[in-house]
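For reference, the structure discussed in these notes is given below.
Just one protein chain is left out here, and the rest sit where they should.
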Amino acid sequence: MAPILELKGLSKKFGALDILKDINVSIEAGEFLVLVGPSGCGKSTLLNCIAGLEPISGGSIVIDGRDMQNVSPKDRDIAMVFQSYALYPTMTVAKNITFGMKVRGVDKALQQEKLDYVARQLQIDTLLDRRPSQLSGGQRQRVAMGRALVRDPKLFLFDEPLSNLDAKLRVEMRTEIKKLHQKLNASMVYVTHDQIEAMTLATKIVVMKGGVIQQIGTPAEIYSHPANLFVADFMGSPAMNLIPAKVKKNGKGTQFIIENKDRDDLILTDRHASNLPEEIVLGIRPEDIGDSKLQKHNHDQVASCLIDVLEPAGADTYALMLLGGVEVTARLQAETSAIAGLPMDLSFNMDKVSYFDANTGERLN
Amino acid sequence: MTNFAHYSTTHVSVKNLVLRWLLYAVLALFAFYYMLPLFVMVTTSLKSLEEIRTGSLISLPRDVTFQAWATAWSSACSGIKCEGLRPYFWNSVIMAVPAVLISTFIGALNGYAVAQWRFRGANLLFALILFGCFIPFQVVLLPMARLLGQMGLAGSIPGLIMVHVIYGIGFTTLFFRNYYVTIPPELVKAAKIDGASFFRIFFSIFLPLSLPIIVVTIIWQFTQIWNDFLFGVSFSEAGTQPVTVALNNIVNSTTGVKEYNVDMAAAIIAASPTLLVYIVAGKYFIRGLTAGSVKG
Partner (left out) sequence: MITWFEKHMPKIVLAPSFLIAVIFVYGFIGWTAWVSLTRSRLLPRYDLHGFIQYERLFDSARWDTALNNLYIFGFLFIVISTLLGLILAILLDQKIRTEGVIRTIYLYPMALSLIVTGTAWKWILNPGLGLEATVRGFGWTDFSFDWLVNPDKAIYTVVIASVWQASGFVMALFLAGLRSIDQEVIKAAQIDGIPTWRIYTSIIIPSMASIFLSAFIVLAHLAIKSFDLVIALTGGGPGFATDLPATYMYTMAFSRGDLGQAASSAMVMMMIIFAIVVPYLYSELRAKHD
């Protein structure tokens, strides 16, 4: 089956400045693609290019087999939801939703039918006569989605739609979007800077930085096998620990020597690692460092670490320590026996470890 | 307001009370200064010439008479004709209304194009159009007079309308552009995806939310155009003069006895439309005045 969206060698320049460099992504129908990255990485620009609101400098955009060169936004069979919702302020909710159909000359009866259907789907049927200024943030969101839904498009585009909402509402709306995706089995391209949104919503994630794609993969892939230091640090919360280490080969496998504050160097061994340079950055997530007494994994390595600070966080307690000159976080049980200022035996799950080149930041395993 | 009350002592001291009264006294004094001419105009217009000669400037009329008003409206002499201000008042109306509406509409479209449809050179184009606001109109008087003559519009009201529209576009574009620049660009993007064209977006979306700035612009333009004298006196002839020119003629006419009461009545008649607009919608007028100046 042909992909619903194909970006081939897409590039965009602004004068001499490269905004997007050699973007290659494709998704099948029904996928939820999330473009994620820090501010200024080009994700919104890329979305606008897909929509036809911004011109591209090179490469191609193909939607459902049609090349989008010279095709105006209204003819691309897309719909878009904006961060500020961009609802027409002087029109009622009903008019906001049907405006596009009116412009296209859709028959009035059909307009009404579609409006009713969408209003029921999104539970905004009681709001149809109100103006946007009379709606709450969440209601405006739904009206914006209604406007998009009513177009019955091939592709839904979302430009940071949840950034303007407060934390609680954001979580609610996030779930609603996910439910909508599942119900409609629609193809969606979603832009956000919030990696939690990316992880929870996406079927495929594109991590971007400086106009360049850092990694494309499923949430699981991105989480457990980040392609470079940037992705490792950016995705996942709390962030992955990135510890500088020296590498030494010996009979048991590869040894990683990590500075340990005021004590002997910490030494971890990985039997399966090979061909690593002398200096690397070792990446390990907080949940993969735990109380050695609760050790359950085969490849756990135990070491004694001095706990600096304990941060109780409800269901877990995070222990902070200084390793390799870097602040490292371990996720312990809420009722842990750890005491700040005292050392503790911690086990490191070497099955989940990532190795990165200290200079290029690229993944080595 | 600069809130000094916040930290001042809570008990009312004599010094504070005295200062307050002084403040109000000074403000009242200045209020008199500003009201004086209006007061004098009104009272003088209601007096007979006899009373003017024998009475004082600031005294109230002993016997109120509206004779001067009647004269000013229908029989005062401006140059050769003695028809009062009436025909010229209507000249101003016929000139001002179209000029205001046309220049406002063009300014709205221009402001919309510049503010919401970024293209290369948009800002330069805007600056070049804006420049027209800053020139002294003396510098275009001569060539305009020639052109109007060549076009057969010399001394005509349509000619005056054209002049006011041309030189009003700079201001109206400025007002609308500054207003439209505050509207998020996502609105146009959403409308584009909905399939709306440039003009559809303007008429269906932007115009409906432009009421505040339309009011400001219309008030500003009306005041400027109604009160104009330079273009009026340069480009009109005996029958087509606007009310400001006629007023000046009446006041400065050298024939006959100086009828100060008629002069004052005529001045008030000429001033009444803009004064009325100011009283009714003064808030918007002030907004218009400070629109370009403070924040730019």
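The chains carry the letters A and B, assigned in the order they are written, with residues numbered from 1 in each.
Heads up, the rule we're going with is that a contact is a pair of C-beta atoms (placed from the backbone, for glycine too) under 8 Å apart; a residue touches a chain by one contact, two chains touch by 3 or more.
Quick caveat, the model's predicted, so the values are computed rather than measured.
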{"item": "Among B:Ile166, B:Ile183 or B:Leu207, residue touching the chain not depicted", "value": "B:Ile166"}
{"item": "Residues belonging to chain B that touch the chain removed from view", "value": "1-7, 23-24, 26-27, 30-31, 33-38, 40-41, 44, 52-53, 56-58, 106, 109-110, 113-114, 117, 119, 122, 125, 127-129, 131-132, 134-146, 166-167, 169-170, 173, 197-199, 223, 226-230, 233-234, 244, 247-248, 251-252, 260, 263-264, 266-268, 270-271, 274-275, 277-279, 282, 285-286, 289-290, 293-294, 296"}
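FYI, only the chains that are shown with their structure count from here on.
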{"item": "Gap in Å, rounded to a whole number, between the CA centres of chain B and chain A", "value": "57"}
{"item": "Interface residues, chain A side, partner chain B - complex", "value": "48, 51, 53, 72-74, 78-80, 82-91, 99-100, 103-104, 147"}
{"item": "Complex contacts: residues of chain B adjacent to chain A", "value": "184, 186-187, 189-196, 200, 204-205, 208-209"}
